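The other protein chains are all here in position, but one chain of the complex has been omitted.
Take a look at subunit A:
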Amino acid sequence: MTLELAAAKGQRMTQPAQSAHSPLSIRGLTVSYGQKPAVFSVDMTVPPGAMTAIIGPNGAGKSTLLKAALGIVKPLSGRVEVFGTPLAAQRSRVAYVPQRASIDWDFPARVIDVVLMGLYRQLGLLGRLRASHKAQAMDCLERVGMADFSERQIGQLSGGQQQRVFLARALAQDADLYLLDEPFAGVDAATEKAIIAVLKSLREDGKTVVAVHHDLATVRDYFDHVFLINTTRIAEGPVDEAFTAETLQAAYGGRLATAQVDQLARALG
């Protein structure tokens, strides 16, 4: 009886704290390159412990939204909160996987070096890189199936392998919120399978995953939530409610080819 009470009490104490603060909450965000807003007055509330896809046509502001949320691009207006407080206080709880094409892969680094970069923050300026850090990095490589490649120069990897190394670097941060920019873009089928398995395991551990996604056919299989954007917010919610023919039409307009609509109609049932 007392045990039950304690459990119930514990639950009551933890649950409101979790539901009160979204892992990522964006209000009135506008980002502009030059005179044309890439993202205009967007509100977004990411549900905790779920996988959310950010979907929209090319140039709709998907990546920009993510970058603004992380402070990589400076917004013109708007507020971003992570777990209920400004981002600066929560950096260690947020992991970011940039687009693969955004960096020069001829950089002198081995696979393990890149993963270790995920630990730099934790190491600080004076911290020594110890065997335990290497073990931690190897563990992350193991999770994405890249442990055998740890000594490889990063330029020798295939696109899919590069993407998995980036994911391993994010895993090394041991964050609570994972933001991924097009993690499935241009990767092979084996990599896609490996990545989605890792993301699902993160969700099972109660972590929150947000990914910019471009393959409409897999949205239903991979994600719980969708956020449709085309400069402004088009729709947001659980896949069943927000990922419909109407919302897609609204987001993509004429750009969604008839063939794609047919394919989606089948996928949507």
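In the analysis below, contacts are C-beta pairs under 8 Å (C-beta built on N, C-alpha and C of every residue); 3 or more make two chains touch, one makes a residue touch a chain; residues count from 1.
By our rule, contacts and distances are computed from a predicted model.
Peer 1: If you had to name the missing chain as UniProt does, which of "Acyl carrier protein", "Metal ABC transporter permease", "Fumarate reductase/succinate dehydrogenase flavoprotein subunit" or "Sigma-70 family RNA polymerase sigma factor" would it be?
Peer 2: Checked against "Acyl carrier protein", "Metal ABC transporter permease", "Fumarate reductase/succinate dehydrogenase flavoprotein subunit" or "Sigma-70 family RNA polymerase sigma factor": the hidden chain maps to "Metal ABC transporter permease".
Peer 1: Given that one chain is not shown, which residue among A:96, A:184 or A:252 touches it?
Peer 2: A:96
Peer 1: Over the whole complex, note the residues of subunit A touching the chain we left out.
Peer 2: 67, 70-72, 88, 91-92, 94-96, 98, 102-104, 107-110, 113-114, 117, 120-121, 123, 125-126, 153, 158, 169, 173, 179, 188-190
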